[in-house]
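Just passing along the structure, written as structure tokens.
Missing here is one protein chain; the remaining ones are kept as they sit in the complex.
First chain written, first letter: the chains are A, B, C and D, and each begins at residue 1.
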Amino acid sequence: GGNQPAAPAATNAPAATELPSSILRIGWSGKPDTLNPAYAFLSESYTIFHLIYSTLTTQSTDGSYVGLLAQDWSVSADGLTWTYHLKDGFIWNNGEPFTADQLVWAINAIMKDTEGWATLSSYTAGFKEVTTTDATTIVIVTEYPIANMDYRTSFLYAFYPPDFEKFSTAEELQNFGNDAPIGTGPFILKNFDKDTGVVLLDANKEYVDGAPKIDRLIFQTFDNTDAMVQALKVGDIDMLTSVPASAFETVKGFENVKTTAIHNSYFYELIINSVDPNNDPAPTGNPALADPAVRLAIAHSINKQDIVDIVFQGLAAPGDSIIAPAMGGGFWHDPNIKDIPFDTAEANRILDKAGYVLGSDGVRTKGNLRLEFRLQFPSTLSVYARIADMMADWFKQAGMKANPETMDEDSLIASTTAVGDYDLVLWSWEPDPDPDFILSVLTTVQFLEGGWSDSGYHNPAYDQLYLDQQQLVDKTARQQAIWKMQEMIFNDIPYSVLVYEDLLQTYRSDRFTGFIESPLGIESTQSLLNVEPIK
Amino acid sequence: MNENWALFKRNLFEFWKAFRRNKLGLLGGFLVLTAILAATFAPLLTPYAPTEVIRDVNGRGLTFAPPSVHAPLGTDDAGRDIWSQLIYGARVSLAVGFLAGFIAMFIGSLFGILAGYFGGRIDNLLMRVTDVLLVIPDLPLMLVLVATLRQMDLHVSPLVVLVFVIGLLYWTSTARLIRSQVLTIKERQYVARSRAIGAGHVHIIRKHILPQIMPLIVANTVLIISTAILIESGLAFLGLGDPTQPSWGAMLNFAFDRSAVTNGAWWFYLPPGFAIVWVTLGCVLLGNVLEDMLNPRLTAHHLESNQNMIAIQKREGE
Amino acid sequence: MSRRDFLLRKFLLSLVTIFVVIVINFMLFRVLPGDPVRSVIGRNVRISAETQQALREQFGLDKPIFPDQFIDTIGQWAQGNLGISWSLRRPVSEVLMSKLGNTVLLIGLGQVLAIFLGVTLGLLAGWKRKTAIDVGALTFSLVAWAIPTFWLGIIFLAAGSAWFGLPTAGIMSPENTGKPLMTILPDLARHLFLPTLTLTILYLGEYMLIMRSSILEVLSEDYILTAKAKGMSDWQVLWRHALRNAMLPIVTLIALNLGFTVSGAIYIETVFSYDGLGKLFQTALVKQDYPLLQGAFLLLAVSVIIANMAADILYAVLDPRVKES
Amino acid sequence: MSAKPVLEVRNLFKHFPMRQSMLDMLRRRQAEVVCAVDGVSFSLEKGEVLALVGESGCGKTTIVRTLIGLEEATSGEILFKGQEVESQNQNEKNKISLKQLRQRVQIVFQDPYESLDPRATIFDIVSEPLVVHGMAANRDELHARVKMSLEEAGLRPAEDYLLRYPHELSGGQRQRVVIAAAMVLEPELLLADEPVSMLDVSIRAEILNLLNALRRSRGISILFITHDLGTVGHFANHLAVMYLGRIVEIGPTAEVLKNPQHPYTRALLSVVPVPNPKLRRKMIILSGETPNPINLPNGCRFHPRCPLAMDECKLNDQHLVDVGNKHQAACLLAQ
Partner (left out) sequence: MTVQPLLSVRHLTTEFQLAGKQIARALEDVSFDVMPGKTIGLVGESGCGKTTTLMSIMRLLPASGRITSGNVYFNGIDLLTLSEHEMRAHRWKEMSIIFQGAMNALNPVMKIGDQIREAILLHNLMPRNAAEQRVGELLELVGIPRLRRDLYPHQYSGGMRQRAMIAMALACSPDLLFADEPTTALDVMIQAQVLELLKEIQKKLGLAIVLVTHDLGVVAEMCDDVVVMYGGKVAEYGSAELVYNQPQHPYTQRLLEAFPDLSRSIDSSTDLATIPGTPPRLNALPPGCRFSPRCHKSMEICTQIAPDLIAQNTAGNAQHLAACHLLNKLEIKNS
């Protein structure tokens, strides 16, 4: 890459003596795929975007949405017209003042060029018109009521129009590296090394809400968690965005290091083949899984607490619903759900009653049905293998047999989504901050039309509720619909949600203070604005 | 066939007599044998099943527990006994090693003999194939192969894929070795004599070629087994093994993945490595010694220091 | 066989081998049910079906697989266009080139050290057969052979970071990126120390073993006795007569070994998070980034093949017997 | 009764194509050939010994290998007891098959260390021809015949040797085993390719005596190949001297030795060391090395080294001419 020119290196040399006084070095396992918001997929990119760009709204650390560029906003009674009043004082980091026109240009660009703005255009779906009424007011008119508007506007970045005006085709736009982005955020990108993944950010001294208290941020990529933890221990880095559960206890014991464990909405689930037997092509899973009794028995045969204790070393919570209590500050999780307890005796009773007879080989059968399942899991994470092994043991106690088998994610996607060639699959989801996405995963269309549905769950009532909640601008009404949907999933068990994994983070408490702990992570923009070095 | 039996016993005895003198060979034999015994009698040697979770009084899994009376080598990240996994792991490692070794040996010997004995086009083909395979870096090729084969819906255990890939890639060195040996044997006068007597190809290969190269094949197989075990552990370490089988490579994969180093859980990452070294070293020692016994060619050594070449002087000096 | 003939043969063979590698490379990846879109984005980001389709088109997966694609692809490869990495969404060749230097540095350093030490120790061991040096060297190399690369790496990683405070990842500290080479040498050395040490130790044993048996073979030759009868001292005999003859097998081995060293690099770079081709290969494997994997495999294989050819030329120079019949 | 000769060779040629270099192959150059045997004729009567002598590389071994079918003749006829021998694997009527031939003609190689399979016992080795030809009805007969053969070859008592391996025997004993294995099929013709040149003097005499005894007791014919003229006199009835793939002189041994006609024979005879310091003679030492049979000189193939070469020798290739007493020589000067 041409991003290491010799000339700056030479001029850097004298400047090296006047290094920024406080550098926060952050270690993480990923790295941004690109800094071009039109075409970035990985969440690391979005972490950086949030630091260098501003949006109308933003999710606060308690899960609610607050204004960022917007001072305040309102929606018309029919839910179709949104009016935003902007704050004063934002300036681009090249010194020019920020104007409402520029933001409108940006949102329009995204809205109109859905091909070019591949990743952001879904946030403008249903937008009809975006205009300014005066220098500080923006009006968004939509085609239908949009329930999660705040969430959507929190991803509509105010990027500097001259940077993006010059592209005529989608491909040109997407190939743009955006290596020197101009933004209005609290930090300014200095350098992004595509090969090593190192991101250098300097504090924006002119930031509207006051300059960050640290002078520079460095994000460094580690492929190996041991190495990452070692680096923290010896002080080569100051903070980790994610500590593996297996190392958390040890890191806790380090000197001058503080750890944080926050409940999160990331969950692990057991997918039970729920594809309609009449589907074309016909699913090739074990037909016994269609029996609600078998599903219930399976749910009773999972010791979630054991998974939490052993696989996650206690750093997770047993799961029940696909919407975790941590999502949106707890607003969306259905508190009425009471989890199915681990009880193999109960599982045995259910299966006995349903007519599955224990065979001499320890596996129950009923007619042609035999309770022996493939238990597949992706090869990407070692926790799956651990869970699978334990699960196989529990199933045995209930007269069921699970044969753990590792698969490449690709093959697993191929066999779960289109054809339903599987029995049981272990996997995990990292849901969006808004419940919409994870709810959509279980809709029938998502399976039939080649979407995200890996369980093959099909329930017209659920599908209808899903469509409804999208347009319920009233938050409590939407909450009720979503609760209902959670219950359906919980009772039909296409997924048995196993655990919610905690967000485990850590930092050098001898160097920095002021981190805000939240499900957004201590690397959230709010948190990093609050961090200050210890003198 | 009384005399044949007597002959066999005599040959065996003589082999043992020569072998016994070789300390390294004995050590190698001991290492391999213990591993085989451990694998065979794994259930008798282990206090736990390899997947069993060891729990404290509250029923909580004991993860990363250092060695204690409960778990002689401590527990891993999932609270399972390292010792038990180690012993059961011998099964996977040895099975993969032996099977892959045998496949490689079989193919290699077959091609080596055919190419060496008949020469001509088949020989040319073999040499070109091995020439090509020899310079393609083996691990990347193997990784690519294993990864792609696993992608295809073969419905076999990843270990089977491993066995075949290793076996099908590692026969070339054997084939070349056997071929060159067969080439020299073929030129020996006793083969020409046998032909002149009127013996056919099958007779010559069975009676004159095979017995000559058999020890070489054995020695080579032992070496390939060690290679196969190393490769299996390597691929498992890179995550291409079967994580549900407690193989040594898989244990190291978990150890590395699950922060054993950070946790200071040396009992987790040291033993599997030692086990691999144990077996491969055993095989290497055994193989080298067998090879040496077969062709003890280096007798002369013209620079070996010979301080007391002249004993007279010394005696006078005393 | 004349020397010209010998080299011609080797050259043709190299071409054939490269062709075989290309074919393997092409075939293997075409039979796969790969979906780059899924690989790239995993399960966690929302993108529309249209966008997914656009992505697929961008990666060229909408075209029919066989007859013309093979020629097309090979034509592309010949121009150095290895496609676009699914996971990094950058041209594969560009990604490979950015890592090549690091790997060459690591392998080069490790190999040079291993060859130098291995040849020297092997020479001593062979010369002083059956002495403590020999037994020590032999034991060491046998054990080194039996140790899995990655395990030794892990041990060094654990020991190096716990007891010596050595860095365990990367090639230099991030704040040093882009600084002039001279100022970061100590930092570079600290980062390179453990991986290089691992590589050196592992290959040292093999060179030692080969050199030892090679020198033993040479020392049993009559011309050594002749040299001694001429009145030469042991050192003179070793230096003038034994070394060059004994080095011949090593030359071939070094080239062949490059293939294995590449393997070593994959393990070592993985263990030490060293940013080179080996780790790239491993990540590409995990991410199922086939274009990248394909490109990396092609690059690794072709460099090993070329190195082998270089060794053959060197061999022809060193051994007069190759020149003429 | 004029019995047919046991072996008759007529105009035997054996040419080996040379391996070509790749460039030459690309240029479609004609492949060069090694004229190992280049037109050889001789015959061997029952109970007789024909010695074939010549320098290394003159084609002696190639003749033997061609005779027994280990190489295919380029051209020429080989008749065994008047019957033509088939060329490889072609079933032709009226011809004796290779398999039959190999039953009746046996071969003894030069190197007793090389011609015994080190992993076979003496019993295995000697019984092999019987097994291959299925000549023993049962194991007892096999045993009996092997024993007999061994004892005849002077290895007594045979039981002591049956289960030994070659490395447990001395050189002389090994060569006896080779002979025993050759004689077990009771052949009519023995092809002995330098059977004693690897042996020490004392043992050499034993083996020659053994062969001599077999010839006398069995009436077996022997083609005896050697490069050592010294041994010939004691043993062979007839002597053929070869040079570069051709026989240059042939005749009864005594006759040839006493009255050598070809300058090459003379030179060979003159350089045979004689174990008597008093008899130091003038040796005729030919200059240069044995020439390469690839580029044969024009004219008489010996002329470049011949001390008596004339201009004519460079032009005309001389064929064998009779000089009386069944003695033939291929030289212009031969009378």
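The criterion applied here is as follows: contacts are C-beta pairs under 8 Å (C-beta built on N, C-alpha and C of every residue); 3 or more make two chains touch, one makes a residue touch a chain.
Please read all numbers here as calculations on a predicted model, not as lab measurements.
Student: Using the touch definition given at the top, which of the shown chains does the missing chain touch?
Tutor: Within the full complex, the chain left out of view touches B, C, D.
Student: Using the touch definition from the top, which of D:Gln30, D:Asn138, D:Ser202 or D:Asn295 touches the missing chain?
Tutor: Only one listed residue reaches the unshown chain, and that is D:Ser202.
Student: In the full complex, which of D:Gly59, D:Gly172 or D:Pro293 touches the chain missing from this view?
Tutor: Looking across D:Gly59, D:Gly172 or D:Pro293, the contact with the absent chain belongs to D:Gly172.
Student: Just the residue numbers, please: which parts of chain B touch the chain that's not shown?
Tutor: Against the left-out chain, chain B lists 300-302, 304-306, 308-313.
Student: For chain C, enumerate the residues touching the unshown chain of the complex.
Tutor: Interface residues of chain C facing the absent chain: 221-223, 225-233, 236, 240-241, 244-245, 248, 318-321, 324.
Student: By the contact definition given up top, give the residues of chain D that touch the hidden chain.
Tutor: 49, 55-56, 170, 172, 200-206, 208-209, 212-213, 227-231, 233-237, 253-254, 257, 267-269, 271-280, 283, 285-287, 289-290
By definition in this document, only the chains that are shown with their structure count from here on.
Student: For chain C versus chain D, what separation do you get between their C-alpha means, in angstrom?
Tutor: Between these chains, centre-to-centre, one finds 56 Å.
Student: Can you pull out the residues of chain B that are in contact with at least two other chains?
Tutor: 147, 151, 239-240, 256, 261, 264 - these are the residues of chain B that touch more than one other chain.
Student: Quick check: what residues of chain A touch more than one other chain, meaning two or more?
Tutor: Residues 224, 226, 230, 408, 410-411 of chain A touch two or more partner chains.
Student: Over in the complex, which chain B residues touch chain D? Could you list them?
Tutor: Within the complex, chain B contacts chain D at residues 3, 6-7, 188-190, 192-200, 203, 207-208, 211-212.
Student: Which of the residues in chain A end up touching chain C in this complex?
Tutor: 1, 4, 8-10, 12-13, 16, 23, 25, 33-34, 39, 41-43, 114-115, 118-119, 121-122, 170-171, 191, 193-196, 198, 218, 220, 222-224, 226-228, 230-231, 234, 236, 380, 408-411, 413-414, 427, 429-430, 432, 437, 449-452
Student: In their shared complex, at which residues does chain C touch chain A?
Tutor: Contacts found on chain C: 33-35, 38-51, 54-55, 58, 87-90, 94-95, 98-99, 157, 161, 165, 167-170, 173-175, 177-180, 183, 270-273, 275, 279, 283, 286, 288.
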